[in-house]
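Showing just some of the chains, left in place.
Here the chain labels run A and B in written order, and each chain numbers its own residues starting at 1.
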Amino acid sequence: MQVYGVTLGSRLMLGTSQYPSPAVLTEAVQRSGAEVVTVSLRRESATARAGQAFWQIIRDLGVHVLPNTAGCHSAREAITTAKMAREVFATNWIKLEVIGDHDTLQPDPFELMEAARVLSQDGFEVFPYTTEDCVVADRLLQAGCRVLMPWGAPIGSGRGLNNPYGLRSLRARFADVPMVIDAGIGLPSHAAQAMEMGFDAILLNTAIAKAGNPAAMAGAFRLAVEAGRAARLADPIDARDMAVPSTPVFGQAFAS
Amino acid sequence: MRISVNGAAQEVGETSLAALLEHLGYSGACVATAVNGAFASASARGQTMIQNGDEIEIVGPMQGG
C-alpha cells in the first residue's frame, strides 16, 4: 500500500506505548513486521532525558515514525504539537488526534477538521484519527488529507469493530482512499475482519503492549492482518441464510 | 523575570530561548519548544527573547499510541 507516496510492505502499524520494557517493545515491533510506529512528545527533563534514550531505541528499529498529537483538545494545541513533532522526529507525517470527549476519547470533528486544514496547508501529511462519520471524512479529504484513520472502537477498549455497518458505509463511500483502522482492536480476529471489509491497514497498541506475551501477540496480529488482506483479494463466499450441503448428494449410497 | 518552564516556575535574567535551553542543561538534546502555546522552531530560538511571564514548553520524544 501507498501512503503519501511511501510504499509499505506491511499493513500493520504499531503504537509504542505501555510496553513492559524497551526490549519487549523492540521485539514486538520486529515480530509484527510493522514498518510504521507511532510516537509522541512529552515534557523532557534536562537531567533525566528519558526521551533521548527512547528516541534512540526507535531509530534503531529502522521503521517509519508517525508522531501523534495525543492529548490535544483543540486545533491550536494540535497544530503547535504537530510542528514540534515535525522538528523532533524530522517527518511531515502527523497522526492527528484532537480529543473531544474525556470519557470515550472520541475525536472532535470540528477541531480535527480545522487542524487538518491548517496542517495540510503547512505541508504536513496528515493521518487524521476520526470516527466512522462519512461527512466528517469527506471534510477531512477536502481539507487535504490523503489518508483516513477511522476508529474501530474507543481507544484502549479492545472492543473490535463497534459499528460495522457505519464502517462498511465509510469504506464504500470513499473506495479509493487509504484507510487505517486505528483504536479499539483487541484481538487478531478483529484485525482480520477489518481487512476483510476492505480497510487497508491496522494501527494498534494496547492489544499488543498489554497482552501477557506482547511479542507473541505481535506475531499473531501480523498473521491476522495478512490473512484478512489475502481473503479480501481471494474473493470470499457470501454468507447465506440457509444451509447448503458441502458434500455432493448425487451418487449417495442407499438412495432409492 | 518570572517564567514557567514545563509548568514549573523559574526566575531568569534577560535571555534568549536558545541561551535558556543551554542554561537549563538541554545542550545536544533533541527537543522542540513552544512559547505561550506557539511553536518556536530551533532555528528561531536565538532570536526569541524571553519575556516576563512567558510559558515555555520543552518537549522530547516519548512513547505514543
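Definition applied: a contact is a pair of C-beta atoms (placed from the backbone, for glycine too) under 8 Å apart; a residue touches a chain by one contact, two chains touch by 3 or more.
Please read all numbers here as calculations on a predicted model, not as lab measurements.
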Copy-number formula (whole complex, one representative of each chain type shown): A x4, B x4
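Keep this in mind: only the chains that are shown with their structure count from here on.
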Rounded Å distance between chain A and chain B, as computed from the means of their C-alpha atoms: 33
Contacting residues of chain A [partner chain B, same complex]: 15-19, 25, 38-44, 46-47, 49-52, 54-55, 58, 67-68, 70, 76-77, 79-80, 83-85, 87-89, 155-156, 205-206
Residues on chain B engaged by chain A in the complex (per definition of touch): 6-7, 24-26, 29-34, 37-39, 41-42, 57-65
